[in-house]
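Selected chains from the complex are presented in situ; the others are not included.
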């Protein structure tokens, strides 16, 4: 049985600070501590700041189903929220997306994911995660770096439809609606 | 005595829709209706969206004193808040300021200016004005178009000092502090 905190071989360093936690350590933590996440809804805006397009990711989940999701990921130890947000945007949209992180650190919504449905609108079977969610204008070009991901752009009207929300995993349809409402374009 | 709404010669057209109100009509309105304003705190941000500099205007008031102020102006009939915000930013910073208007139309603060001190933190001897205030990142260059104005850039730390706030007219020191707090850089 693995002991924690001593004598652990270094895992491969794929992400900043990920060396701090092995897979089994992360599993242990996931059952005992709420994990902090950031989520981003990438948008394109016009010259007056009005949101004209909304970016949503397509992903094949572990059952091989194609689902829609948002840019999201964990905040690492020692990492600022802005750094985490930038890192996950770059990971999912590529290095040329040129995200304009908001000047305000206050999220448009706080999404609480629980392993068991019913405690909130959000479900994550793996863990209790609390996610700070931001709308982030992007101005560049996109090349998702993870094989399973594709970025699609839709209008706010499309993104507002119930059918579209149903395709988002883990209750993120609710989060997307809140994002659209926060920028005044929920149809 | 002037009558309103008929037979009024066209005033010079300096601003969109300003033809709707002559000086005497505006005076009449100012004593009877709260007027809607927008205000902007122009800022420079770094690559992660952190505010690094804050723009404040220098202006000679009617007594010939130099005071500090923010970008501000009235919302005209038929004009959206975004259009008004863009128009006043262009008027005060020049056409090359490239303001990034916020995706969200919700202001960081609502400032209520009354002719008589004490009703709120804000005073405007001319009128009852309600101002929606925004922090606006700018990325371009600046050439204030009105003779009496100069734009100065200060750090968030300088902009946080009580001495600096005292130089802002009409209680706008309070508004500037709220702006700095809303973007997490009030020192």
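Read from first to last, the chains carry the letters A and B; within each, the first residue is number 1.
Just so it is clear, contacts are C-beta pairs under 8 Å (C-beta built on N, C-alpha and C of every residue); 3 or more make two chains touch, one makes a residue touch a chain.
Just so we're clear, the structure is a prediction, and the values are computed from it rather than from any experiment.
Undergrad: Counting all identical protein chains, and not just the 2 shown, how many does the complete complex contain?
TA: 4
The rule we apply is simple: only the chains that are shown with their structure count from here on.
Undergrad: Roughly how big is the turn, in degrees to the nearest 5, that lines up subunit A with subunit B by CA atoms?
TA: Going from subunit A to subunit B via C-alpha fit gives 180 degrees.
Undergrad: Suppose each chain is reduced to the average of its Cα coordinates; what separation in Å results between subunit A and subunit B?
TA: About 36 Å, centre to centre.
Undergrad: Once bound in the complex, which stretches of subunit A touch subunit B?
TA: Residues in contact with subunit B: 43, 45, 47-51, 80, 82-83, 86, 100-106, 108, 135, 137, 182-184.
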